[in-house]
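Here's the structure we're looking at; comments come further down.
Of the protein chains in this complex, one is absent; all others appear in place.
And then chain A:
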Amino acid sequence: MFIKVENLKKSYRTGDVKTDVLKGVKMSLGKGEIGVILGPSGSGKSTLLNIIGGIDRCDSGKVTVDDIEVTNLTDDQLTDYRRENIGFIFQFYNLIPNLTVGENIEVVSNISRSPLDTDEVLKAVGMLDKKYRFPRELSGGEQQRVSIARAVVKNPKLLLCDEPTGALDFSTSREILKLLQQINRDFGTTILMITHNTAISAMANRVYRMRSGEIVEEIINERIIHAERIEW
């Protein structure tokens, strides 16, 4: 298994109140697959994804990604782990506002060992003609395309997407999903995606249902459909 999560626990303490956010999560995802995490907000999806991505830490349990035991890494090792393996896509794109589209891509290619060509990637997401624009001049969907380009330019092993279509309308969302599916097919990139839109699970190999810190159901989807045909 490419991703393996075992008995993962995490709790937050605010004042005297302790909230268990993850209560022993167990899940796995194969290489080159697409996984979708579904669940109501506050159920711990982002926390799980962040721990897998190495930007948060757990209290106990074990996460391995491509044989790297993420839960054992030091802070500096985690930095390198993210740098070399992980591409992130966020709900609110998180582009650097005073850099152009092209420069936002370079933020990542600048520190990658063997990055793809910026223009190629921009072309692939259909944003080459906007290379010299600034994020604030783009629509939400366009910004998300740039953010995808930024994530894939280093050709990551794992693409983590936290509600990538959460702020977009239906047709734009479908374009983004198509793009992700295409990346998955063209580069064999493993994708783990959070959404609370059940319809999206139709394009996933595996679907995880979370509820208050636990994965209550893990479904293997045998009939994957093309993102083009997803409707909601």
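FYI, a residue touches a chain if its C-beta (ideal position, glycine included) is under 8 Å from a C-beta of that chain, and two chains touch if they have at least 3 such contacts; residues count from 1.
Criterion: contacts and distances are computed from a predicted model.
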{"item": "Listed names \"Putative ABC transport system permease protein\", \"NADP oxidoreductase\", \"Nitrite reductase (NAD(P)H) small subunit\" or \"Sarcosine oxidase subunit gamma\", matching UniProt entry of the absent chain", "value": "\"Putative ABC transport system permease protein\""}
{"item": "Residue among A:Arg13, A:Arg136 or A:Arg223 that touches the chain left out of view", "value": "A:Arg136"}
{"item": "Sole residue of A:Lys23, A:Lys62, A:Arg83 or A:His196 that reaches the chain not shown, by the stated touch rule", "value": "A:Arg83"}
{"item": "Touch criterion as defined above, residue of A:Ser60, A:Asn98 or A:Thr198 at the omitted chain", "value": "A:Asn98"}
{"item": "Those residues of chain A which, in the complete complex, touch the missing chain", "value": "46, 50, 53, 55-56, 76, 79-84, 86, 88, 90-92, 94, 96-99, 103, 106-111, 134, 136-137, 162"}
